[in-house]
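Note that one protein chain of the assembly has been removed; the remaining protein chains are unaltered in position.
Up next, chain A:
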Amino acid sequence: MRHKGNVVRFALLMALIASPAAAHSSKGPHGGRLAEAKPYHAELITKGDSIEIFISDADERPMNAAGFKGIAIFQVGGKAERIELRPGESGALAGKAPSPLPQTVKGAVQLTGPDGKTTNARFD
């Protein structure tokens, strides 16, 4: 019976996450696109073929990406491109795309925190 409670709570949570309103895409402190990746925030900056993800906590205070891992899956030229992200020098997760990315690239980023828990951020 307790599982049922979990399922319901989860369904409600999912409804919140899945609703387009919740996946808010706004400007971040580095001028990139900000998306929610509970319990963090992820800011995406694409420049040519380089990708940077700045991570901030729930209150949007910047965090160092050390200890984080990430995988970005972006829609490039009608194909889904999987790009691995590693902590870079600038304190952000960085990766290289095989081809230059458009400014408004669509896709999702999966972050794995230092505690091993994963979270998704959606950019569209």
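The definition used in the following text is that a residue touches a chain if its C-beta (ideal position, glycine included) is under 8 Å from a C-beta of that chain, and two chains touch if they have at least 3 such contacts; residues count from 1.
Convention: contacts and distances are computed from a predicted model.
Among the names given as "HlyD family efflux transporter periplasmic adaptor subunit", "Glutamine synthetase", "Integral membrane protein" or "Phosphate import ATP-binding protein PstB", UniProt records the absent chain under the name "HlyD family efflux transporter periplasmic adaptor subunit". The chain not shown here is touched by just one of A:I45, A:I71 or A:A97, and that residue is A:I71.
Interface residues of chain A facing the missing partner chain: 1-8, 10-11, 13-15, 17-18, 20, 71, 73-75, 78-80, 82, 106-108, 110, 117-122, 124.
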